[in-house]
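Okay, so here's the structure we're looking at.
Note that one protein chain is taken out, while the other chains of the complex remain in position.
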Amino acid sequence: MSRSFRIYQKKRGHRRTGSGTLAGLGETLFFGLFLLGGCVGLVAILATLVIPEWRVNNEFGETTCVVRGKELVEENGTEGPAYRPEITIEYQVDAERFSAKTSDIAWASSQDRQAQQAALDQFEVGGQYRCWYDPLDPQVVVLVRGYSWWIWLLLIIPISFICIGGGGVLYRAWHWGKSAERRAASAGPISLRGRDSNGESQKAFPTVPSPTDMTNSPGTTLRFRLPISSSAIFGLIVLLVVCVLWNTIVAVFLVDVVKGFLEGRPNWIETFVVTPFALVGLFLIFVLFRQLLITTGVGPTLLEISNHPLYPGRTYELFLSQAGRLRLHSLELSMVGTEAARYRQGTDTRTETRCVHRQSLFRREKFEIHGGVPLEVRCRLDVPVGIMHSFKSDNNELNWNLVVDGKVAGWPDYERSFPVVIHPEPSGGTRP
Amino acid sequence: MNDPLVTIRFDGNGRVYSPGDILSGEYRLEAFSLGRIRAVEVSVLWYTEGKGDEDMAVHEFQRLSVDHGDWIDPSRPGRFSVALPNSPLSYDGAILKICWCVRVRVFPRKGKQVVGQRSFVLGNVSAVELVQS
Partner (left out) sequence: MSVSPPGSDGGNPFSTRRVRPGALPYFFPAGEDASAVLRRLAAGGWRGQIVGPHGSGKSTLLAALLPAIEKSGRRVILVELHDGQRRLPEKGTFYFSKKVECPLFPVLVIDGYEQLPWWRRLLLERRCRRHALGLLVTSHRSVGLPEVFQTHVDLLLVNKIVSHLLAGWPGVIATEDIAACLARHGDDLREALFELYDLFEQRRGGAG
């Protein structure tokens, strides 16, 4: 069962407001019914369809028969009439003569009258045909063999019931009476549970994000070029999509409004309704252009580092390159640590962030960057002793970033963020 | 009769450890009768506290169960010993704290579970400095 719903339990936290045992029993019963239904369905389909069909194709004996009569039988079902070809034949098994009515082994009906009639028309009264009989009961005989694809599709239903029910029962049985510590221990040693693909890094430093993403791009001056935080670019793309969609829809109605005015028959109601939407559209365009200016007008910011991940008490070299044609009030590079905590209760999902560390690494004021001649700066990063490492769990994080803040004359201020990972000092004093 | 109680003590009365150190100690089950305990679980774990939902992970877990043939004598202290990991380190932040502890949970044959817990510090991370309001 989806864990988004729990009987007797609060969705979050470890406290229960009712009987956990009864809740577990109820859940087990629910899944047990699914499992039972699936098993019964599977047995029924196997016994009445799959196995008989297999026996026809593998165990039935072959003989020759004569068709004595045929008819298309009509049955009234809940979804309308259904049809089934029935053929009366005479045949001999060993020295014994038999007469029987036959259809396919499942005696299946169909609402497709034409198809069933076509199957019937394959046989002429008085004609001789091959037939196959059950050696255990020669009275059971068929005129056609082969496998029906739809039977295999039918198996999906009981199998899915078994998977849901069996999985739920197993899950419940596995967790029955288990403490929170035992359940957490069953999930394996401390891990981010598939959050990070770098298994080796995870084993050495549980809950510390992998530094792989920051070290897969070599630098031109120092060892690694740090990737920029993608949120700014992604935000711009989202804003662009929203702006285009909104204004496209508004434009359709706006054209109609303007047309009305030009033709001397203005529709005031439509005008009043469309106007606020048009104003919002204009605002979106303004915001989009502003963001575009910030992102493109400022020029790329590159940051390279001598080594990564970072360790407390160590020193690293940084290389900063800022391009563009800018007159800056100030440009500052800082190392910033930010805590993030997510809390869900009732209809609230609340995420709070708090800056807990800001360390200025480089600052320059009142200067210009000329087009084609980017500002290039080298500086040192001394990671303080005793600083907390990067941390990431399901609901809480401590993230470290190198942040470039630019205050540009006549231009919106900008901020560019480069994530870094700080590891704890490794045990045994091993130097990175 | 006193209520059942679990007490935990660390060897050397230590409370501050470094990554890779061996955390060892003993736990005592007080006011439990012989034969009345079905199982005992000893966990070394960390959990978060603060303004976010709590996260928790178990570093080391040991379960003694009478059903599996283990002998549980409440008159004798139980011992635990584990090598501590590199992370996460104990942390006293602004809206996030990371706490380490040893937790002993006793499952009696009848009645509610009894839990004992003792905290310790892993690492030597400086506390966050906050701005006074």
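As written, the chain order gives the labels A and B, with residue 1 at the start of each chain.
The definition used in the following text is that a residue touches a chain if its C-beta (ideal position, glycine included) is under 8 Å from a C-beta of that chain, and two chains touch if they have at least 3 such contacts.
Remember, it's a predicted structure, so these values are computed and weren't measured experimentally.
**Q** For the chain omitted from this view, which of the shown chains does it touch?
**A** Counting the whole assembly, the omitted chain is in touch with A, B.
**Q** Considering the whole complex, which of B:T7, B:S33 or B:S75 touches the chain not shown?
**A** Among B:T7, B:S33 or B:S75, only B:T7 touches the chain that is not shown.
**Q** Could I get the residues of chain B that touch the absent chain, sorted low to high?
**A** Where chain B meets the chain not shown: residues 5-8, 49-54, 90-92, 94-95, 97, 99, 115-119, 121, 127-133.
**Q** In terms of residues, what is the contact footprint of the unshown chain on chain A?
**A** These residues touch the chain not displayed: 2, 4-13, 15, 17-19, 22, 26, 29-30, 343-349, 352.
The definition used in the following text is that only the chains that are shown with their structure count from here on.
**Q** Considering only the defined contacts, which chain B positions touch chain A in the complex?
**A** So the residues of chain B touching chain A come out as 18-20, 41, 43, 45-46, 48, 50-59, 61, 63, 85-89, 91, 93-96, 98, 103, 105, 113, 123-126, 128.
**Q** For the complex, which residues does chain A have touching chain B?
**A** Of all residues in chain A, those touching chain B are 12-14, 179-182, 184-185, 187, 189-191, 204-208, 339-344, 352, 354, 356-357, 384, 386-389, 391, 393-398, 423-428.
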